[in-house]
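Complex shown without one protein chain; remaining protein chains in place.
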Amino acid sequence: MMSQRRHLLIAGLIWAVLSIVSMVLMAGIQVLPEIASKEAVVEDRTFVLLTVVSMPVLWFVVVGMAYSAIRFRSRPGDDGDGPPMHGHVGVQTAWLLVTLVMVLGLFAYGAVGLVEIRGTQQADYEVHVKGQQWEWHFTYPNGATSTELHVPVDQRVHLLIESEDVIHSLWLPALGVKQDAVPGRVTEAYTTPTVTGTYGGRCAELCGFGHTDMTLTFVVSDQPDLQAWLDHLPKEPPSQ
Amino acid sequence: MSAQGPATAVSAGHGSLGHGPEDVARSRSNMLFGVRLGIASEVMLFGALFAAYFVIRSDAGAWPPPEFGGERPEILLPGINTLLLVSSSVTMQLGVWAATRGDRGRLLRWMGITLLLGFAFLCIQAYEYLNNGFGLRDGVFGSTFYTLTGFHGAHVLIGLAFIAVMANRARRGLVSAEHHTGIEAASYYWHFVDVVWLFLFSTVYVF
Partner (left out) sequence: MSLDRRSSPLLRPGLLRAVVGAALGAAIGAGVLMLANATIKLNAQPGHLLGLGYIGAFFGFLLGIGAFRFWLTWASGRQVDEAEEHAAHGTAGDWTRYLRFTTDHKVIGVQYLVTAFVMFMAAGIGAMFMRLELAQPGLLIGKEAYNTAMSTHGAMMITVALISIIGGLGNYLVPIMVGARDMAFPKANALSYWMLPIPVLMVAINPLLGGFDTGWTAYPPLSQQANLGQQAYLMAFVTVGFSSILSSINFLTTVFRMRAPGMTLMRMPIFVWALTVTATLGLIATSVVAGAFTMVLFDRLIGTSFFRATRGGDVILFQHLFWFYSHPAVYIMAVPGLGAVLEIVPVFARKPLFAYPIAVLAFIMIGVMSFMVWAHHMFVSGMAEYFHIPIMLTTELISVPTGVVFLAAIGTIWMGRIRFRVPMLWVFGFLWAFLVGGITGVYLADVPTDIALSDTFFVVAHFHYTIIGSTIFGLFAGTYYWFPKITGRMYDERLGRIQFWWFAIAFNLTFLPMFWLGIEGMRRRVADYPAELGGVNLFVSVMAVNIALSVGLFVYLMVRAWMRGPRAEANPWEAQTLEWQCTSPPPVENFEHIPVVTGTPYQYGSPPMAAIPPSTAPAPGHPAP
């Protein structure tokens, strides 16, 4: 009949080993499939931190459950009760303190990350975005419009987003941008793309039966390529 | 076999299904407890409506918003209504005190006056509705005004129905100094309706 202390030691050891191994494994992952902006980097870093910190929490409960299920199972014919442990001030206090400190730490990290993502109001390049059932229209600084979004690499882009009808949401996964388009107001998003390429975007708020197909293409390009593309755009707004 | 028992002992207590005089008194105060809980829920309903009004109004800037025409309704009629409703709360409470003393005559009189005051309130409100320069469909100004006052008016109507039912029961001799839970419940509801009106009057008409 093992003492409580030995049980705690063994379970604790198992927990420590599993936690450390999984934390090390998780520390090196990339969660987001595509990372093409500064904001997406912050988001992915936060993903990794949350995953690493979750590991000891996960294993604590799993080891607690599994160890108990195996070691503290009643033997056949054993009709007795366990010890009358109603509580333990030390354990309870430690639990509350540790969980409190953990969530406050996660909050602090998230708050700093959010401030970093929002950044300042300053921008190098502005695009007006209009969502409607069921496509997106982008208006560029030279007045031209398109259903494709083109933005410059390594410049801070300011998106001003509106909706013609119902709520839509502009989601550019590779840039880590998601912002609802709300009728009656202008919402905003800032992003600094860092990797050139062609990417997919999609509407991220249910907007009716065509929501499934409300996707878009967006391109991050160097300034000269972007300018060339802009010059080729028709200047009149598309016929409604 | 565990030798545990539950942490109880069995008493030679209430063998009946709970219809003795003690149980009846207990169940009456349970009723009032329940009514107070119900009123708490109604407070939250008005909370949602007022929240909507405050948000929409702060979005708008000028009030009423110039695009929809219309003007803030005059204060005179709602001001009279406020006096009527506050008086009716007083008369209702006087009725409750009469019931506590077992004075059926005065109870009926005060309830009657309360009903009249409440009815007058509704009539004046109806008149106001018909003579406002704006309607329910006139943008958010009409929407918030008529929805808030309309929900309140509906609650006044329900309250009057409740009081009328209690007055009828009192008239038939079913109310006494010991048994007047319904009168008290009706008074709680009526005071609640009055307080909502005071809030409404200040935020929709005055400020």
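The letters A and B name the chains in turn, as written, and every chain counts its residues from 1.
Convention: a contact is a pair of C-beta atoms (placed from the backbone, for glycine too) under 8 Å apart; a residue touches a chain by one contact, two chains touch by 3 or more.
Note that the structure is predicted; figures quoted are calculated from it, not measured.
For the chain left out of this panel, the touching residue among B:V96, B:L115 or B:V140 is B:V140. Only one of the listed residues, A:G12, A:P141, A:G197 or A:G210, touches the absent chain: A:G210. The chain that is not drawn here is touched, among residues B:A40, B:I80, B:A177 or B:V206, by B:A40. By the touch rule set out above, subunit A reaches the unshown chain at residues 4, 7, 31-33, 39-40, 42-43, 46-47, 50, 54, 57-58, 61-62, 64-65, 68-69, 72-74, 78, 80-88, 91-92, 95-96, 99-100, 103-104, 106-107, 109-111, 113-114, 117-118, 165-167, 169, 171, 173, 176-185, 187, 202, 204-213. Contact between subunit B and the unshown chain involves residues 1-15, 17-18, 26-27, 29-31, 33-34, 37-38, 40-42, 44-45, 47-49, 51-52, 55-56, 59-60, 65, 67-68, 136-137, 139-144, 146-147, 165, 168-169, 171-172, 174.
The rule we apply is simple: only the chains that are shown with their structure count from here on.
Centroid to centroid, with C-alpha atoms defining each point, subunit A and subunit B lie 48 Å apart.
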